[in-house]
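Omission of a single protein chain aside, the complex is shown with its protein chains in their original locations.
Naming follows writing order (A, B and C), and every chain is counted from residue 1.
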Amino acid sequence: MPDARDAAARSADHAGIHRLVDALVPALIAKLGTLNVGELEVREGDWRIRLRRPAGAGPTYGRRATDRPSRAHPGHEQHGHAPGAPEPHRTVRASHAAGTPGDQSTNGSSGPSLAPVGPGRSGDAGPDREAPEGGALTRIATSPAVGVFQPGPRAVGGTRVRAGDPLGVVDMLGVPQEVVSPVDGIVVGVIVDAGTAVEYGQELVHLEIATLVEGR
Amino acid sequence: MPDARDAAARSADHAGIHRLVDALVPALIAKLGTLNVGELEVREGDWRIRLRRPAGAGPTYGRRATDRPSRAHPGHEQHGHAPGAPEPHRTVRASHAAGTPGDQSTNGSSGPSLAPVGPGRSGDAGPDREAPEGGALTRIATSPAVGVFQPGPRAVGGTRVRAGDPLGVVDMLGVPQEVVSPVDGIVVGVIVDAGTAVEYGQELVHLEIATLVEGR
Amino acid sequence: MFRKILIANRGEIALRILRACRTLDVEAVVAYSEADRDSLPVQLADEAICIGPADARRSYLSAPAVISAAVVTGCDAVHPGYGFLSEDETFAEVVRAHDLTFIGPPPEVLDRFASKEGTRRLLGGYGLPTIPGSDGMLRDDEHALHEAERIGYPVLIKPSAGGGGKGMRMVRTPRELESAIKVCRSEARSAFGDDSLYLEKWLEDNRHVEVQVAVDRYGHGVHLGERDCSVQRRHQKILEEAPAPTLSPAARADLCERAIRAVVAAGYENVGTLEFLVDARSDFYFIEINCRIQVEHPVTEMLTGIDLVATQIRIAAGEPLGFSQADVQSRGHAIELRINAEDPANDFRPGAGVVEAYQAPGGPGIRMDSHLYPGYEVPPYYDSLLGKLIAWGPDRPTAIARGRAALDELVVDGLTTNVEIHKALLASETFLDGRMTTNLLDRIGSAAFLAAAARS
Partner (left out) sequence: MFRKILIANRGEIALRILRACRTLDVEAVVAYSEADRDSLPVQLADEAICIGPADARRSYLSAPAVISAAVVTGCDAVHPGYGFLSEDETFAEVVRAHDLTFIGPPPEVLDRFASKEGTRRLLGGYGLPTIPGSDGMLRDDEHALHEAERIGYPVLIKPSAGGGGKGMRMVRTPRELESAIKVCRSEARSAFGDDSLYLEKWLEDNRHVEVQVAVDRYGHGVHLGERDCSVQRRHQKILEEAPAPTLSPAARADLCERAIRAVVAAGYENVGTLEFLVDARSDFYFIEINCRIQVEHPVTEMLTGIDLVATQIRIAAGEPLGFSQADVQSRGHAIELRINAEDPANDFRPGAGVVEAYQAPGGPGIRMDSHLYPGYEVPPYYDSLLGKLIAWGPDRPTAIARGRAALDELVVDGLTTNVEIHKALLASETFLDGRMTTNLLDRIGSAAFLAAAARS
């Protein structure tokens, strides 16, 4: 069964998310931040809006996967690596967090987070590792397989690489699977130590995009 | 265990709900109505905001009680009365619905609804039947018991009554329980026919508040 | 069979009764207080009716409100669940006066078993041992010593006029008795203005074991085995299991058979539970009878496959039991964990609030009887029971392992629960060895018990 959503719809979603974060949400939060109410829900036509102040340590069930303690890979636990799910839109969240006005919360929570949970969220790995157009400076080379990571000679900070260049291999049952650079750029550093067991999609090498580097 | 929330907090909640409905929500909905996205969630400090477009016939589980079909009281079904839960803030919702701008939905849904689900929502019957300060013109006399309703001589449209005046009785196993007017006002009409089985808290007589009537 | 039943209760037991009605193809009306408007039984019911405000005295405990609701909704029977009006024989009589059937024993049976003391005498007369005591009040020291010798030490000296443990003293030897009796007399005189004393056998480290029975209108009765409810905190059961881990098959059979013989002979009717104290030598003493369905009934249902609530309804409708003792076959082992909204870190203070997330555990042998759902607001007005996690297994270790796994699966976010104490129990050697006694948790202190579990 193919994903029913096309690229246009997905891009509209992304645009909507940005508009929401930039313009509407801060105002809404600023206005409501002073009220002593636990949760509000409003419905209008196709839309349902719910505002909720977390009861305690914050939610909850649906986020457990990412909270899983680092118990994975006991055979390799010297590396302390947890193959937890990478949080989607990490870069988006970080970049907008700084600019969000009206944050009057005083608790020690980890700051605002944005997680679109509409259709097309799963099985769509690409966007998870890419910064939005013109947004971030960095890209990540991820693991093409489950196995043991061995960085190659180019996986050294400062090395200039082109998109498709090999950065190392993930050994899957003796068969090396190439880790390649997703962009023309410069290697910032290796995220995972040599010999570490990695899962599919795991972030391995940090890169800066060449065009942005040039533009500095 | 007493309700931990005091009157001040509750009144702040109500004020917040009104501000939200009047100022923020319509703008938010107007901006987002054109986007093709299923659900968004944003967190900021103490607040969590979720926007969701219903998948089909609309939600859902938590609202079933009020959707219960009129299968109650088969012994009295000629009256067609269902002792379903009265929907909270019915008056608020109705009055704001007309004035809500930017409603571009074309479906046959019953319009916007507002249901605060914060603390203190249950076991706090009073506010459910009262209009907010300065908001609505009408008040409702409700049933003091489960039994059979018999309107009294004053429960006739146009009758002027004072708060505490009897409007009829609910016969509970042969013991009449008095239905009284909650306000000084004028009877608009009887909501439930004589001889109908009613549940505790059921809306029985519709009244206009005297001060507002005078002020016209 | 009834046409339509009013369920005059709330929470998980209202849901349980609703399910039994559905299975029996009987209509059900859920009577609810304003605080329970959004509750799961109300949502699932074909029909529901608000009977009063949150205050139970004006809703679930109000006989007129409940009966009026039954009358106006056209019910022909009322199921009271447990607690509230379930053992109120006056209520049962008023129900009958309105041509409705009370689902439980008929009023005259309730009346016969209404007094604890009277029931002990009644069933004692039909062969059930009760806690041995002195022959009336103690006349003098000689009489006291003689009676203590007859009962066997240790004995408890109890003031006739006292209550709640006040003025009681346990003695282990004749010498202790002679000196304590003087103190007790003077204490009783000053406290109650009455220095009459009597003796009762002191049961050290006892277990609470109860026998489930079902007797139809025609005097045909069966027992459905026993349950061990020794895991208690301040006299509140928190974990129940069956079979009782410390009873031999012979002791178990003896207990159950004597229980059913006695209640049938005494004219009991409908389902009921006979509670016993059992000492270290497996001697058992009848304490009281509960003339209703119990919280822990699922333990027995898991073992026998017999629906106790449906049985209760069918008996009340005048149907014959329909099965004999030989048809009651017990299989495996079951444990029920009461999940309460209580804070173990704060002396188990009950709590309330919104269920942010709820996920029931599942898998083979797991049953979760709960009225929770995500978004449900647990009202603060009633008891703190959120649900019952029942784990069955072909043997006790498997039931315990499944219970442990199920506790790890259970998600109740937004409320503080007592799940911690269950995890500690299912990991405690005392429990695993089947050595829990009714006073154990309180003697150690529940907090100390939890702390010890956390350390190991």
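Simple rule for what comes next: contacts are C-beta pairs under 8 Å (C-beta built on N, C-alpha and C of every residue); 3 or more make two chains touch, one makes a residue touch a chain.
Since this is a predicted model, take the numbers as computed values, not measurements.
Asks: Who touches the missing chain here, C:Ile366, C:Leu386 or C:Leu441?
Replies: Going through C:Ile366, C:Leu386 or C:Leu441 one by one, C:Ile366 is the residue touching the chain not shown.
Asks: Of C:Ile131, C:Ala161, C:Ala265 or C:Ile306, which sits in contact with the chain we cannot see?
Replies: C:Ile306
Asks: Out of A:Asp165, A:Asp184 or A:Glu199, which is the one that touches the chain we can't see?
Replies: Answering carefully, the residue with contact to the hidden chain is A:Glu199.
Asks: For subunit A, which residues touch the unseen chain?
Replies: Residues touching the hidden chain, for subunit A, are 1-4, 61-62, 64-65, 68, 71-76, 83, 85, 117, 119, 121-123, 125, 145-148, 172-173, 175, 197-202.
Asks: For subunit C, which residues touch the unseen chain?
Replies: Subunit C touches the missing chain through residues 15-16, 19-20, 22-25, 44, 298, 301, 305-307, 329, 331-332, 357, 359-360, 362-370, 373-374, 392, 394, 398, 401-402, 404-405, 408-409.
The rule we apply is simple: only the chains that are shown with their structure count from here on.
Asks: Ranking chain pairs by contacts, what comes out on top?
Replies: Top of the contact-pair ranking: A-B.
Asks: Can you tell me which chain lies farthest from subunit C, using the average of the Cα atoms as each chain's centre?
Replies: Farthest by centroid: A.
Asks: Can you name the chain whose C-alpha mean lies closest to the mean of all the C-alpha atoms?
Replies: C
Asks: From the mean C-alpha coordinate of subunit B to that of subunit C, what's the distance rounded to whole Å?
Replies: 40
Asks: At what distance in angstrom does the C-alpha mean of subunit C lie from that of subunit A?
Replies: 52
Asks: Distance-wise, how many Å sit between the C-alpha centres of subunit A and subunit B, to the nearest whole number?
Replies: Distance between chain centres, rounded to whole Å: 44 Å.
Asks: Would you pick out the residues of subunit C that each touch at least 2 other chains?
Replies: Residues 353-354 of subunit C touch two or more partner chains.
Asks: Two or more other chains in contact with one residue: find those residues in subunit A.
Replies: 38-39, 59 - these are the residues of subunit A that touch more than one other chain.
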